[in-house]
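With one protein chain removed, the remaining protein chains of the complex are shown where they sit.
Our next item is subunit A:
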Amino acid sequence: MIEALLQALINGVIAGTILAVPALGFTAIFAVLNYPNFAIGALATVGAYAGWVGNTVFGLPMLGALPLAFGVAGLAGLAVQSLAVKPLEASGALMMAIASLAAGLVLENILRFGFGNDLRGFELPLLRDWRIGEFRIGPQQLENFGLALACMALLWAFLRFSRTGRAMRAVADNRDLALLRGVDPVRVALVTVIVGAGLAGMGGMLVGLDTSVDPLTGTRLVLSIFAAAVLGGLGSIPGAVAGAIAIGMAEELSVIVFNPAYRLVVGFVVILIVLTLRPAGLFGTRAS
């Protein structure tokens, strides 16, 4: 029993770290543009297909396919933003959220039209799991974990050291003051959408690597992504990472106790509890 628990925790940390990548994209868009972008799931799917095409059609290694996933999903995110969300900007965050949800459905069905409903797998060498005592870890699982950490490190460096990254944090923190210091909020919003959607795309590809790619690969993640961001505090970067790892572990642990079909319930329950007890989340500074 205790072994099963530890194994679930290991799996949970790895799954949570991968989940953190799209959760960071979601929370970044929320922080700068002040609305929850529910197209994030479909954008993750776009990235998964882009990475899959790069890998199976162009023979790219994972390190080459990942930037492709970022770029294609980033452009798709830009399209969602300018075609669906932006025209409704004046109507408030709820309308923008609904527009993104609708745009996500459109994207999902474009993918379904183009690629069909079949499950697609990456071309990966078949490797046997490593055993450490009682525990099993797949080499591919570990590689995905490493790639997720690399995505996060890049994001951190971008936010911390680049002028544009700092402007993004400034706008998220205090939009009016950023304006007074000469930041162009429209440009910052566009960069944020590309980076946020790109992160979702990379996350989708990493999940696709772990399982397979189909038109719902990303959509299945939306609830977990939203729960991770809410738990960490909407708009908080460290919060999204901590929230995602917590959600990843909770989901893996729930499978030990309940029927795996109930896995989705974890996200719902977490959202419900957080919104009831501490709406600002663990790291959040503002109540949403």
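Heads up, the rule we're going with is that a contact is a pair of C-beta atoms (placed from the backbone, for glycine too) under 8 Å apart; a residue touches a chain by one contact, two chains touch by 3 or more; residues count from 1.
The rule is short, and it goes like this: contacts and distances are computed from a predicted model.
Peer 1: Quick one: the chain not pictured, UniProt calls it what, "Pyruvate dehydrogenase E1 component subunit alpha", "ABC transporter ATP-binding protein", "Anti-sigma regulatory factor" or "Fe-S cluster scaffold complex subunit SufB"?
Peer 2: "ABC transporter ATP-binding protein"
Peer 1: If I consider the whole complex, including the chain that's not displayed, which of A:Gly114, A:Gly133 or A:Gly182 touches that chain?
Peer 2: Counting the whole complex, the residue in contact with the absent chain is A:Gly182.
Peer 1: Decide which residue listed in A:Leu9, A:Leu60, A:Ala150 or A:Ala170 touches the omitted chain of the complex.
Peer 2: Only one of A:Leu9, A:Leu60, A:Ala150 or A:Ala170 touches the chain omitted from view, namely A:Ala170.
Peer 1: Residues of subunit A in contact with the chain that isn't shown?
Peer 2: Touching the missing chain: residues 163, 166-167, 169-170, 172-174, 176-184, 285.
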